[in-house]
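Pasting a structure below so you can have a look.
Of the protein chains in this complex, all but one are displayed in their positions.
This part shows chain A:
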């Protein structure tokens, strides 16, 4: 009987999951058993499985030590006056509660300040590496507009001539950087639909295959619509293009019958499926960057995702820049520079006064030859002047971040200038280009940043199987669109939907290097960063709190939620995290 199968599958202990330890925890975990939990680097010291399932990492071997710390903490807390305890809780910054041992240590040392402070890691010895670029296309830097020694306004005497020079350079830029002349080291033939006929669930153990779903629409038509979308994607997966074509037409009708988020999402996915079926080239994503920028601004206005990204990244940067007199931010995601006024403001009013602030903005070339990076720099310079922050700016145009070399960035010795590297929704674009991300990460390492802030979509849209990518992204964007429904109807909102729609189209209709929306999860990025020589720079409860408060203030406490995860912050719609801000530093070995 089917029900018996679900109901009882053996004796209680073994039925319950791989995580059950069949004996009490006082016995050491057998070293022969290879568990399927996240491994510690030291294979012999396994985390207690039962606590791991509940979100706490405690090595079995240190359980007694942790218990002792809990007792000590309780005693110390008992000695604090009642008011003092909640004040202490508010004033203390907490990090990474999953690591119970370190959390307890920090609490103990906070309550007992006489203990030794944690010493900073020794200065890393610098030697600037100038590795040769693997790529033929070189980055052509824009004019360095603001000299460090000058005042922070534009040097007006040279502006007209420099503009001319910039225009000439831009012309040259365009011809060099058009896709026709781009030489890639690997060309993959774009595959529209694969012939893989595996079932929907992947069996790779590499990345966790968690499918977080929020059902926001249980209506009959909504279900049929999702059904049709999935069936169409499956038909494409199996190369049944005739069936796929029939389904995509049906989807069009069903979509119209829907209301709200589901209609919009379905429409975008249907269009993308149609493009894939008919092998229509997608809208010129690569070139229309000015349109992308505009759309992103609307997205910025309509919903909190970008604001959260900027805010949380800035907090991490601010913290890393503490005490530094000269700072340099390298922004991989310059766009309209929306992130930087707030950081500059915070630096302006910080204790000890503002540092000298240098900004290097990197972005793709504009379709209309305008040097938009220059314009953005000018605006920021004006702002800097108004708030009395010494400012220097340089814009770099590059088709891909992988075209950058550290030597172009005019780095200064790290003793004199602290560097932060920032990337918001850019890194995933490198994953379609062999060696791309590795190159960029190696450049970041050469830069020797005090902090490397990364914001990415929290979803795996880069799996090898088309149907899986389709399913993941359908749920991801359904949730995202649902969150937008609460916003008042406006031009901003419509444009935000177009912004997201372009991502959907790229993700579903494109393949090979054209498919740039290759989102991956925090655990995937974490693995990549970890094996590239980065360690997490934990984001704490203070940032969490401020981000939550800003959310509540701006969005009236709707369904947005901030979550802490392994020292990173995620912003989600209800229970589904949608974007993650993480911060990284060079690990001790590097």
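Simple rule for what comes next: a residue touches a chain if its C-beta (ideal position, glycine included) is under 8 Å from a C-beta of that chain, and two chains touch if they have at least 3 such contacts; residues count from 1.
Assume contacts and distances are computed from a predicted model.
The chain absent from the displayed complex carries the UniProt protein name "Gibberellin receptor GID1C", chosen from "U3 small nucleolar RNA-associated protein 4 homolog isoform X2", "Proteasome subunit alpha type", "Transcription initiation factor TFIID subunit 5" or "Gibberellin receptor GID1C". Which of A:227, A:325 or A:388 touches the hidden chain is settled by the complete complex: it is A:227. In the full complex, the hidden chain is touched by chain A at residues 2-9, 12-13, 15-18, 20-21, 24-26, 48, 50-51, 53-56, 58, 63-64, 66-67, 70-71, 73-75, 77-78, 82-83, 85-86, 88-90, 94, 97-98, 100, 199-201, 209-216, 218, 223, 226-227, 230, 471, 474-475, 541, 544-545, 548-549, 558-559, 561-564, 574-577.
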